[in-house]
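A protein chain is absent from this complex, but the other protein chains hold their places.
Which chain is which? They are A and B, in the order written, and residues in each are numbered from 1.
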Amino acid sequence: MALSRRLAPVALLALVLAVLAGCGGASDSISGTDAGTTGGTSLSLVAYSTPQVVYDEVVPAFEKTPEGKGTSFKTSFGASGEQSRAVEAGLPADVVSFSIEPDITRLVKDGIVAPDWASTPTKGLVNTSLVTFVVRKGNPKNIHTWQDLLKSGVQVLTPNPFSSGSAKWNLLAAYGQASGKGKNPQAGLAYVKELLTQHVKVQDKSARDALQSFVNGNGDVLLSYESEAITAQKKGQKVDYVTPSDTIRIDIPIAVTKTSKHPVQAKAFLAYALSAPAQQVFANWGYRPINKGILLANASTFPVPSGLFTIDQLGGWTKLNAELFDVDKGSIAKIENDAGVSTSK
Amino acid sequence: MMTTRRSTKYGLRFIALAYLAILLFVPVGLILYRTLEPGLNHVWQEITTPAAVHAFWLTIEVTLIAVPLNTVLGILAALVLTRSNFRGKALMDTVIDLPFAISPIVVGLSLIFVYGQTGWFGSDLADAGIQVIFSVPGIVLATIFVTLPFVVREVVPVLIEVGDEQEQAAATLGASRWQTFRRITLPSIRWGVAYGVVLSTARAIGEFGAVSVVSGKISGQTETMTLLVEKRYGNFNVSGAYAASALLAVIALITLLGMTVLNPRKDPS
Partner (left out) sequence: MSTPSISFARLGRRKPSTKAYVAGRPGPLAVGVVMLWLSVIVLLPLSAVVVKSLDGGVGEFWDAVSNPQAVAALKFTLIVSLIVTAVNAVIGTLIAWVLVRDDFPGKRLVNALIDLPFALPTIVAGITLLALYGHGSPVGIDIAFTQAAVAFALLFVTLPFVVRSVQPVLIELDTDMEEAAASLGANGRTIFRRIVLPNLSPAILGGCALAFARAVGEFGSIVLISGNIPFHTQVASVYVYKQLESDSPISAAAVSVVLLLLSLAVLLGIRLLGRFTSR
């Protein structure tokens, strides 16, 4: 049989499989039924590492709404910085949600996201959370305060702030509480330096990787989102969490892209994510809803710490990103560099 | 045959089996146990979620492109290496071996440097609207790279062993090159080819590192089965990770069967 005859059926099969592989939605939850429309509008959601559990429910629910009819979603989750850079480098996206604002503003510079993305009633946010201490069940090392993290022998896990948005929040919380909400930068930096050089041995790429590492037995305490702690518990992991009274409110942004081929559906999805049913899903997994009504309804799960502060109180992202995290001039970048950790733009 | 003392024989056997038990049997047994623990129904559900079905077909699709290509070209390369004389044969030999010596991460990296947006062909591809990185073509290229040597390496020794007398005879009798290949060469190397195909398939299905780098991990689009396993594990869906792993392991076992049956140098006992 000539070579071409032998290859033709294979090529045909490959084509069929390509079509098959490209069809339908991509939910990975057993319970979530998938609209799975073939040939419908295909939208792409690119997000940071942790909220997959939420979107695995929200996306199929959206696909059942009248606005969502005929849509199917492809989703990609990973470290916030990494995902943002991937979108910048060509990863197709209709809706993006990262864990820090700079990962969205990076895309504004490239014209991928509109400059007025944050001029919405929720200021561009989809949910909030807090920086919390995730500890082993029963809190055997008795960790309750930021000072406890500096106790001799305590091993702290936090991701690399140059790939993970969560890590920046962690360090901002550490910095904020030690510097009296920004009034004493020296003290703040001194705390961060001691934390990073004496107590943090490895910095994983993303919040989820760090949680994974912690759950697998690494370290004594993990700095992470409150939502991660609650999700882990819901998934049966034996962890507890302690929220210090002085901590930062984590603001999670979401935006549609200008490069989206289906702006109407993309905006509809965003609106749905902010609606009550979707926000309740967020709350179920431990993410503080931005929808005030739903937040109130779940108030028992989400107590407000007495010393809560926000990024704006510390000076806002632009200022802090430049002062602390700038690869060449930032103070925390310098600390990381001295400790031998890789940094990037 | 060298007669080994009884005690040495049992000693060696013990060491071999103990090593294999700790390293191989127990871990594999555990995986099987953990996978089946929640029940077959649960396993079935986990491997039929939309994301899992996509991942499965994507993995198959990529394998069905990469392996035949490398088979055809592998046979050609083997013929060229053993039956032709030309300058640069040693270089060709080394280049064919390179995929063995390169970390899959570096493979992924190299593809990004060529086909990525800031890569050598980046702007040209963007102008043509072709997406390689973060899309299926990138995964295919990575898989072709890592499975390149297998068929060649299995066919070459067979070609050397078999020799070319018959082929030369056929040529003197007037057979064309294609006829010679089809009627004489191909049948003699078919078991080598089959074994090489099985090895390439196993490698293609299991590829993780290179694909990690180039795929973008878009669930339902560029997420292969191995990436799905990683994702599920990271989402604490351990039973889901095991279920997908079990599917891969079953495919691995079938491939293993193929390898044992087709091994050109079978153990006579």
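Rule of thumb we're sticking to: a contact is a pair of C-beta atoms (placed from the backbone, for glycine too) under 8 Å apart; a residue touches a chain by one contact, two chains touch by 3 or more.
The shown structure was predicted, so the numbers you read here are calculated from the model rather than taken from an experiment.
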*For the unseen chain, which displayed partners does it touch in the full complex?*
A, B
_Looking at the full complex, which residue from B:144, B:194 or B:218 touches the chain that isn't shown here?_
B:144
*Check the options B:47, B:65, B:79 or B:218 and report the residue that touches the missing chain.*
B:79
*Can you list where subunit B touches the absent chain?*
1-5, 8-9, 12-13, 15-17, 19-20, 23-28, 30-31, 34, 73, 76-77, 79-86, 88-90, 92-107, 109-114, 119-120, 141, 144-145, 148-149, 153-154, 156-157, 160, 163-164, 167-168, 170-172, 175, 177, 180, 199, 202, 205-209, 212-213, 225-226, 229-230, 233, 241-242, 245, 248-249, 252-253, 255-257, 259-260, 265, 267-269
*Contact footprint on subunit A, counting only the chain that is left out*: 79, 81-82, 85, 160, 162-163, 201-202, 204-205, 212-213, 215-218, 340-345
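Convention: only the chains that are shown with their structure count from here on.
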*Which of the residues in subunit B end up touching subunit A in this complex?*
45-46, 49-52, 54, 57-58, 60-61, 64-65, 68, 72, 116-118, 126, 131, 133-134, 136, 216-221, 223, 228, 231-237, 240
*Along subunit A, where are the residues that touch subunit B in the complex?*
3, 7, 10, 13-14, 17-18, 20-22, 24-30, 34, 36, 44, 49, 52-53, 72-78, 86, 89-92, 208-209, 212, 215, 231-232, 235-237
